[in-house]
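All protein chains but one are shown in place.
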Amino acid sequence: MEVLASLGDGFSVAFTLQNLMLAALGCFLGTIMGALPGLGPSNGVAILIPLAFTLGLPPTAALILLTSVYYGAMYGGRISSILLNIPGDEPALMTCLDGYPMAQKGRAGEALALSGVASFVGAFLATWGLVFIAPQLVKVALLFGPAEYFALFTLAFATLGGISSTNQAKAAFAAALGLGIAMIGVDGQTGVPRFTFGEVHLYDGIDFLVALVGLFALSEVLIFLEHRHGESEASAKKVEIGRITPSLSMLKYCTPTMLRTSVLGFVAGVLPGAGASLGSFISYSMEKRLVDREGTFGTGDPRGVAAPEAGNNAAAGGALVPMLALGVPGSGTTAVLLAVLLALNITPGPLLFTQNPDVVWGLIAALFIGNFMLLAMNIPMVGMFTRVLLVPPRILMPVVAMVSFVGIYGISGSSFDLLVMVLFGVLGWLLRKLDVPLVPIILGILLGNAMEANLRRAISISDGDWSVLVGSPLAIGLWVIAFVGFILPIIFGAALKRRMKLAASKEDEGELVD
Amino acid sequence: MRFQHSLRFALAGAVVATGMALAPASAFEPEQPECIAPANPGGGWDFTCRQVGKTMQDLGLIGSTMQVVNLAGGGGGVAFAEVVNKRGDDNDLIVAASTATATRLATGAYPGNTMDQVRWLATIGADYGVIAVAADSEIETLPALLDQIKADPASIAVAGGSAVGGWDHLKVLIAAKAGGIDDFRSVKYIAFDGGGEAVTQLLAGSVQAFSGDISEAKGFVDSGDIKVIAVLAPERLSGDFSKFPTATEQGIEALGANWRGFYAPKGMSDEAYDHWVGQIKALYDSPEWKEVMAANGLEPLDLQGADFEAFVAESVATIKDLTAAITQ
Partner (left out) sequence: MSDRILGGTGIVLSLFFIWQATLIEISPFSDVVGPSAFPIIIGVVLGLSSLYFLVKPDVGPEWPAPARLFEIVMAVAVMVLYAELLPVLGFIIATALASSYLTWRLGTRPLQSVLVGVLTSGGIYLVFRVILGLSLARGPFGF
């Protein structure tokens, strides 16, 4: 119980008026930044670093502020996913799939509240994981060599089928498109430019945030523009928000989902190089495999909201494990936090827990406090957030477009990125019309480089022997799961599709439209 | 403005007072000092800008807040092109740079740009390269590692945080060259995303050696998980790191410093150039900066103005020679 004593010390560090105020401030700003498209957790933290330094905060206080922002942004990302179908940041991508349909059915308030609770459960369990098993978990991270990472990424893509489209070929097309876009830029292994056509701006590749905001936010604006005369007057539509607290029975219904995905997300977060996005993604697709018997995932199933939110918040906590114990950032945000730690003269690594216990335990205590604050802040604020839906789209949509532009421009300072974003907006509009899912594109862009790099590292280390990819029990296990995940939906999917085809056969005349 | 000044005075007290004394009287004073970090927030260059900006302001070396602008792209190439093409005569602008900048200039990774299109201001320190192996490795010295590579190149994979042909790779090659390995392509180098990931893979046993900066290795050396077999510095480092042998004392003449510093637009007036050089020198000499250096594992490297220009020219030439030798 030495751990609990240390945690108690941590709370005594964190429980000062100043630190509590900082945590509240960080949670609030983080939630806002998470909700704004284009500003994710990593940029949110980076933006507030100067503030932390300008205030002249001591290390623990600075860390409390910045990790509160981190957790806050993880909470906030879901808000625009649910209300606008625009993920506020990349881990909130999967929350769109069921969150937005729920909002359309007039259950926006419920979806927001439920996802708030799921975020809390995920983050809360992950923080306990950080307390008790962080040192042991580091050993898990060390089991993952390049070959195992490659198998893990393949698993992520193999379970992709049918996640947001009934047409497997279109999901594969979208994933390949995303992976192809990821290949643009200077090759991280050899330094040669690929698919850049001599354009210097492309040397760093396409930032996934640019693609994310373009594909989701701008295409949404175009769709509104297209349908303006379709519905008589968009603003006249009665907006239903529904109840703003989740019912106990719904929470009960979603509890097993939240517990399972918290564990899964946490483990994904612990693996450096997997990160929160993979955590929420795997949480969603695994949960869909496990419990979605009626095919309700993707149409506004509450479990489809709870799963990715518990998963990504647990992953955010998990990602702190390799950062603190190995000095290896598992995500963009922890990379920024790592830079902050170094700046504060704290060297993360195996000795951090013994050399700077006040910092570590203060931080962990702050995570608990921030988490409760976020829950307390987020549930009452659901009513406020949902008011966004009362703004008529003719005013809301331009604001969303402009915020997207500013978010991207403010980070990169480049007009070129804005042009690429517009291009993605048009592409997103076209692909949505054609029923090509957008989620696999983003995942392809996010994971493409890491997937390729690990493949090439594995083969380089083995001097060209491809059998290294199945060279460890862990790798073989991952391949088996990937294979099962890929084959099962094809067998069951075919049966499901036949049934759906029967239902859809009446609409076949639509083909003559163009 | 005055009010802000006095406020800051009151807040920072003694620190500012000593800083003000340090600032030399100079005719030029940047109105809106700006530092371009040629990368996204959170990286090394971003950090250079922010840390220097903050410390300079604390010391009163600049009159107003240093505005940090992130201009990412092309591994610094976008910012370099912007400074050359659009901001060529801006007196208020400095840009963060490091050995990576020189490496990319040398290998032509900034298309159409060369080092003499900008003015090089000064350094603020350097990170020396280290070569390390896992604590339980049988290899104890740098010559032993190089002998093993000579005998059986496939048995040693070296991990580093930069791309193939990047700085971490070049450090291995510098050591290999000094150790008498002629076929550079036989040296197996595996590129990872950053030094931390490379060290982790060393611990995981995926690779046998690590090439990186001293700051990346620090935590793991302290914990006894890895052992440093050579520091690529001219002489032993200070403090905790003094127990590690240099490559030179093991008979391998290999040096590898990752310097950090700034360049400025070519058309910057001489007055402004001298002012910035002077202020960065004043920063470098301050005790506050010494603390920052110690915190970040930066070692002394004190070069300004013409000396720095010559140093960059020399390192660009060295890297060019090295890559030419390999690519033949």
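Letters A and B name the chains as they come in the text, with residue numbers starting at 1 for each one.
Quick note on the criterion: a contact is a pair of C-beta atoms (placed from the backbone, for glycine too) under 8 Å apart; a residue touches a chain by one contact, two chains touch by 3 or more.
Computed from a predicted structure; not experimentally measured.
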{"item": "Among A:Ala169, A:Ala376 or A:Ile487, residue touching the chain not depicted", "value": "A:Ala169"}
{"item": "Touch criterion as defined above, residue of A:Pro58, A:Pro398 or A:Gly477 at the omitted chain", "value": "A:Pro398"}
{"item": "Absent-chain contact - pick from B:Pro30, B:Gly53, B:Gly77 or B:Gly165", "value": "B:Gly165"}
{"item": "Contacting the left-out chain in the complete assembly, out of A:Gly8, A:Pro380, A:Gly410 or A:Gly477", "value": "A:Gly410"}
{"item": "Contact set of subunit A toward the excluded chain (per top definition)", "value": "33, 47, 50-51, 167, 169-170, 172-173, 175-177, 179-180, 183, 187, 189-192, 194-195, 218, 221-222, 224-226, 228-229, 233-235, 393-395, 397-399, 401-403, 405-407, 409-411, 413, 415, 418-419, 421-422, 425-426, 429, 433-436, 452, 455-456, 459-460, 463-464, 504, 507-508, 510-511, 513-514"}
{"item": "Subunit B, residues in touch with the chain not shown (by the definition above)", "value": "67-70, 164-165, 169, 185, 189-191, 326-327"}
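We adopt the following convention: only the chains that are shown with their structure count from here on.
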{"item": "Of subunit B, residues touching subunit A in the complex", "value": "11, 40-43, 46-47, 50-51, 54, 68-75, 77-78, 81, 107, 109-111, 154, 157, 163-166, 188, 190-194, 196-197, 199-201, 203-207, 215-216, 218-220, 222-223, 225, 294-296"}
{"item": "Partner subunit B, residues of subunit A touching it in the complex", "value": "42-43, 45-47, 49-50, 53-54, 56, 141-146, 186-191, 198, 200-201, 203-204, 272-273, 322, 326-329, 332, 335-336, 338-339, 342-345, 347-352, 355, 411-414, 416, 450, 453, 457, 460-461, 463"}
